[in-house]
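Heads up, one of the protein chains got dropped from this complex, but the rest are sitting where they should.
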Amino acid sequence: MSESTNTRGVSRILGLNAWMVYVFLYAPIALLIVFSFNDNNNVAIWTEASFRWYGEMFQNAQVMGALRNSLLVAFVSTIVSTILGTMLAIALERYRFRGRGALDGLAYLPIIIPDVTMAVMLLIFFFQAFGILGSLLGLSLTTGIPTIILAHIAFNISFVAVVVRARLAQFDNALQEVAADLYATRWATFRRVTFPLILPGVAGGALLALTLSLDDVVVTQFVSGVGSTTLPVYVFGLVRRGVTPLINAVSVVMLAASMVLVGISLGFQRGGGVGAQILADPEALREEITAGGAPHAEGATT
Amino acid sequence: MQKVVRIIAMLSVISLVLAACGDGDEGGDGGDGVDCEVDQVDGDLNFYNWSEYIDPELVTAFEEQYGITVTSDFYESNEAMLAQLQAGANWDLIVPSDYMVGIMISEELLLPLDKDAVPNLENLAPRFRELPYDPGPEYSAAYQYGTTGLGVNVSIVGEDFDPSWALIFDPTLTTTYPGGVSVLNDPRETMGAALKYLGYSLNDTDLEHLQEAADLIAAAKDGIATFDSDQYDEALVNGEVAVSHGFSGNMIVGIGEADNPDDFTYILPKEGATIWIDNMAVPESAEHPCSAFTFMNYLLDAENGAALTNWNYYGSPNQASIDEGLIEQEVVDFYAETDTAEGLEVIEDTGDYEINFTDYLATAKS
Partner (left out) sequence: MSDVRVTPELEAAAERAEARRGFVLSLPPYIYLVLFFALPLVLVFVYSFASRSSTGQTVLQDWNLESYRRLFSPLVLEIFVRSFLLALVTTLVCLLVSYPFAYYIATRGPRVRSVLLVLVMIPFWSNFLVRTYAWRVILGSDGLVSQVSQALGGEPIRVLFTNSAVLIGLVYGFLPFMVLPLYAAIERLDWSLVEAARDLYANGWTAFRKVTLPLSMPGVVAGSILVFIPSLGAYVTPAILGGARTVLMGDYIVSQFLAARNWPFGSALSFAIMFVMLLATVVYFRAGAKSL
């Protein structure tokens, strides 16, 4: 970029704008952290600092139970939906098969459907399904943690797929072709070329799924059963009866946990040899390979 | 392969739709009731209640006394609870509100009370035994009650204000209050208050009257800062609004915890207001009904009933607790007013007209 004062001025304005956006982003977070140390029942009036709410939180069996449920649901649903979502993304983006169009459309619906509609329809579905299974197989099933997990996976698959597809679309098939030309099996190609390339997308999708699962209220409420109250549902209920800094304390703990999780996953991405190299500079790597004379560098075909 | 998948898909759809049609409006079959004895427990209890409605220690004491575990879950709306129950969820004890008990009885979703197992029913005050939605009572036992009224900041409104719904519905008043007022975001409660102000019953289904109420609310909008069913007590106490429409329990607690409690008071408007009752009931699909009835009996005991009220500050329907002086005086005094107030009504299900209440409020807000 040229060094004109114009550019530098613009750069400075952009920087200032970015800072302001960060302040905007963190204002409520700062507030919620600060007030979690408030020695007063009221979330708006500051009295004095104390760890009281953190103490209360860890002693509150209901909060801990809800936290455990949330983590379990989030963990399982994120893993399953990331796997299924990635499969979906690869299938839609890289292959042509009959029914692809319909699947493409179907995959977008969970993103646009209103929460309460999804909640009600899953409730009706489980109701009918349990009835059928009950009369056919004599099973007596009810809603609970498993149904919540199933529900979360249902909407998360699409979100993961969207993120991974976006990443997939960025890289043309040249590299996959190259690997094939180098006699790599499909699995090897996937493992050493495709997967490392889409890893940021998969990681992003997984993070999104985790966030959505941990924050979901409406769908969870409807399909939950005995003993399966999750944290956001619990918080939602607390709001009814009075917001105390207990909620802030819980929120801060979850925030800290999420940050640790992400820190770990970022650490994983840095390591890993070729993968990291490719991530750092895919263009350079591609040029290296294609310059070596692989025949199908141009015009990816699917 | 694809054909097989498609056929299976079609079959599943058809079978589900047929099942749905077949069931139609299958509710419970009422059941003949169960036969439990006093203090009998038949397994761990699954308890579905509103949040922050019972002291966890009271529950723990029950667990220790009877040697069973209580799993507590919480819901935020009667309708969501109803939906889950109809879909087959199997809680043992639930706490539906007045109108919902009426609906559940007509849908045959509740077990009749096993009165042998709940001798403490006797402790209920007479007026809480002959409730319009469940005379007897046959299916439910009153848990806590309260009223819906107005929290008023007297330092803004003045000491000699007219205790009327005008405090939230009269724009010539409300627009003079810094911050405005807060009104409940509940079709039945808000439309109900407007109906009472106009001199009608809050269960009125005359469409003209409903239109009048909607027009009243629409005209009052300028002074209404927010429609809020959750933070009404905080908004009042933090000085965000001058008058707040809300439920008695939260109000009394919120005002009590304020830095300046003398600045606030809770009143029942002279035109009448809602009195509401939450009730314990055992669903027909309960798997441990005896444990449920035992817990019900336990909570109806004079001491436990008092403990319940002293924790959540709602009204106690337990005459025994009151007679034995176990309830905190503050609470007794607070609710003494409701015993003498005129024009208190219980919300009843208006059947087809529920849609109208919702729509008229929506129209009023537009």
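In order of appearance the chains are A and B, and numbering begins at 1 in each one.
Everything that follows uses one rule, which is that contacts are C-beta pairs under 8 Å (C-beta built on N, C-alpha and C of every residue); 3 or more make two chains touch, one makes a residue touch a chain.
Keep in mind that what you see is a predicted model, and the values were worked out from it rather than measured.
**Q** Could you list, sorted by label, every displayed chain in contact with the chain left out?
**A** A, B
**Q** For the chain that got dropped from the picture, name the residues of chain B it touches.
**A** 1-2, 5, 9, 12-13, 16-17, 20-21, 24-25, 27, 77, 79-80, 82-83, 103, 106-107, 179-180, 185-188, 221, 224-228, 231, 238-240, 349, 351-352, 354-355, 357-359, 362-363, 365-366
**Q** What chain A residues would touch the chain not displayed?
**A** Residues in contact with the chain left out: 1-2, 4, 6-7, 10, 14-15, 17-18, 21-22, 24-29, 31-32, 35, 43-44, 84-85, 87-88, 90-92, 94-100, 103, 106-118, 120-122, 124-125, 128, 150-151, 153-155, 157-158, 161, 166, 170, 186, 204, 207, 211, 214-215, 217-218, 231-232, 235-236, 239, 243, 247-248, 250-252, 254-255, 258-259, 262, 266, 280, 302.
Here, only the chains that are shown with their structure count from here on.
**Q** Taking each chain's centre as the mean of its CA atoms, how far is chain A from chain B in angstrom?
**A** The separation of the two C-alpha centroids amounts to 37 Å.
**Q** Which of the residues in chain B end up touching chain A in this complex?
**A** 2, 15-16, 19-20, 23, 46, 48, 50-53, 56, 71-76, 80, 83-84, 86-91, 229-231, 233-234, 237-238, 250, 253-254, 257, 259
**Q** Would you pull the chain A residues touching chain B in the complex into a rising list?
**A** Its residues touching chain B are 41-45, 60-62, 98-99, 120, 123-132, 142-143, 221-222, 224-229, 233-234, 236-243.
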